[in-house]
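Of the protein chains in this complex, all but one are displayed in their positions.
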Amino acid sequence: MPEAGLLAILPMNEIVFFLNKVVIAGFIIGSVYALGAVGVTLIFGILRFAHFPHGDMMTAGAFVALVLLWIFPGAGAAVGLPTAFVLMPIAMAVTALFAVGLDRTFYRPMRKAGVKPVVMVMTSIGVMLMMQGLLRLFAGTGTRQLYVDTDAKDIYRIPLGGRDLVITEPQLLLFATTIVAVVALHLFLTRSRMGKAMRAVSDNPDLARVSGISIDHVVRTTWLIAGALAAAGGTLLALDVTLKPDLSYNIILPIFAAAIVGGVGQPYGAIAGGLLVGFSETLAVFNWSVLLRPLRPYLPEFIEIPAKLAFVPTEYKIVVPFFILVAVLIWRPTGIFKGRVNI
Amino acid sequence: MSPSLREAGLFAGLALLVAGIFAWLGAAYGVRMLAEAACYAIIALGLTIQWGYAGLFNVGLMGFVAIAAFTTVLVSFPVNDAFWQGDGPVMLGQVALTLVIGVAVTILLSRSTRIGLPKGLRTALTLVAAAITYLAVQGQLDPAATLIEREAGFVGGLGLPVWMGWVAGGLVAGLLGWAMGRITLGLRADYMAIATLGIAEIVKAFLKNADWLTRGTLTVSPLPWPVPTPQELGFVASRSAYLAVTAVMIVVLYVLLERAWHSPWGRMMRAIRDNEVSAAAMGKDINRRRLEMFIVGNFIIGLGGAALITFTTIFDPSSFAPLNHTFLIWVMVILGGAGNNLGAIFGALLVYVIWIMSEPVAVFLFTTAEQWGESLFGWEAPSDLYTRALQMRVFVIGLTITLVLRFAPKGLLPEKVVKYD
Partner (left out) sequence: MPLLEMTNIHGGYGGANILNGVSIAIDADQIGVIVGPNGAGKSTTLKALFGLLKVGEGSVVFDGRTVTNMAPEKLVLEGLSYVPQEFNVFPTMSVEENLEMGAYVRRDGFRHLIDQVYGFFPPLKDKRRQPAGELSGGQRQMVAIGRALMTEPRLLLLDEPTAGLSPRYMGEIFDRIIAVNKAGVGILMVEQNARQALALAHRGFVLAGGQNRFTGTGAELLADPDVAKSFLGGGADHA
């Protein structure tokens, strides 16, 4: 077979390594960023401020899932999926209501008082600190597992010439959820009356108001969606790795980068931006010398391949979204998908 | 109530509070608290320039404090002979040379359109040069870092006087501010907040991981003091001397800032902050003025940060938490009254006293709750209750921010509106 011949000359081992470390890993973390960035970008588009507590909202959603896990530990075994995933819709609903409550308590009074956007941002930073404090007060600072004993963390291995392509069950669930969320969001924004009203408010709030669109309803829907997606992102991330209460700053920066790269106020841009930031991170910390090693016989003697050849050492991963952010802000402040919000 | 009476009343109340703490916990504790509060007051003055005067939203204070503190270590920590006698300096010199050449080539290439190269080619060449420079520097630095860490631990300091370290710290913080300001000042406040938060996290990541330079998580101590140390003079006298130094700094900065604020330059700054559009229409170069404010503010923040870390005698890169060095100071400034120098100083002292006192209070509350819970309901408290109790303070800081912004947006000592004739 010709394919077999091709496979034989290709360095499959290294390619699969690359797929595992960059493509799959990038898609996973990118999906999490995308789920967060959609919320951030919708809030920015409708309410015109950067929502700093979004990372904590994701963590809070995961904790809601954890609490539900304690209450209904057998829910997963009944369907054969991880319990936390089965309970995720409830966690999403709870977090969505929580987000609306957050708006009612802290943001709406400021909005009614007509404060400057920068004061809204600072209020959101205050809310971020409160959420961090509460999360750590109730949950401590240690990491937790979102798996119960009855859950089996299935790992799928697809053999591809030597090395296996590895993908775990939570990762598959994450892919599936992201795709479902994207399609649902698309249908909502383009087909439903409320979805179109959201786009209208994001496009031109004054005109939306004179058209009789209730800004309050739109704002509430925005928080519901943002909260639900944040909970999904947080829960799935916690399922894939572990549940950490101090994710906040580490995740909010890539999420903002994703939202800004995608063009603020553009949900599709946020999804693309999330994936872009995710792939950039995995590409940047990837050890390229693994891919160069098969070339060893063809290279002249004096070129040595260093043991570690990554663009960015893993400890500095946070530099990646920051550079993307700064580069976009300098060269194309409207984002790749031309955001509607003026700088 | 007239503003000056209000000021006098608030400061008198604060003095009573401090006196009470002295009586309760002793002079050594009280002076330590005041000395630290004074350092925070200096940082708060720097932030009030940025936020109160120029409306600049800097949430990366931690980064500027950390970089200034590190510079102080580099300048004033005793010389590490093991490093200077080894191959380290030569290797670092080579790294520096590579860096200079690489940056020069990159800059030249980025200007190459002037000799007729097409734009696309220019961009491509510039990026390639930047990438090669980066990889070359990284490639040379790795062995140098390994060698230094193995033979000398870290590079050590230059053994210069502490005040030079502080000024250098302020200058480096100002320089970082210049670089940041160039990028972010034209953007809306949200983006500036995100970008400054990002730079702070990066500075922290760098200081934490560059063991050859900062000893990383091993920390550097004891840092030299500008005044005799407690070992020589005893706690109260030595800390009082330190407090005197910082107090003098506050007074000097306060006088300078008040004068600047009432000069034509200060008037222009207020005009820009209050009405950007009309100020621009009058031909003011807004971003340039803002850049000045940002740099001056960061210089002062760096100065205060260097003094603060020096006082603690230990440089620990992992200790630069956004909470202590960013949001605590933000609360000081907005509670005290943004745009009012006296307000910033008052806010710094008050908030720091409350912050310090809240620790024993929180622990007391939680231990009591634990005992009650245990005796009444048989509740078994988590073992990390103590650290968790301290998280309550994070909550309180956040709550204070939201409450002040909502109910007292001008702070306790509001900015005095200057009347023009």
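Note that the chains are named A and B in the order they appear, and that numbering of residues resets to 1 at the start of each chain.
We adopt the following convention: a residue touches a chain if its C-beta (ideal position, glycine included) is under 8 Å from a C-beta of that chain, and two chains touch if they have at least 3 such contacts.
Here the structure is a predicted model, which means the values were calculated and not measured.
Considering the whole complex, the residue from A:Arg104, A:Arg157 or A:Arg209 that touches the absent chain is A:Arg209. Although one chain is hidden here, its contacts on chain A can still be listed: residues 193, 196-197, 199-200, 203-204, 206-214, 340.
Everything that follows uses one rule, which is that only the chains that are shown with their structure count from here on.
If you average the CA atoms of chain A and of chain B, the two centres end up 30 Å from each other. If you check the complex, the residues on chain A that touch chain B are 44, 49-50, 52, 106, 109-110, 113, 115, 117-119, 121-123, 125-134, 136-138, 140-142, 249-250, 252-253, 256, 260, 306, 311, 313, 315-316, 318-319, 321-322, 325-326, 329-330, 333, 343.
Of all residues in chain B, those touching chain A in their complex are 55, 57, 59, 134, 139, 183-184, 186-191, 193-195, 197-199, 201-202, 205-206, 208-209, 322-323, 327, 330, 334, 382, 384, 387-389, 391-402, 405-406, 409.
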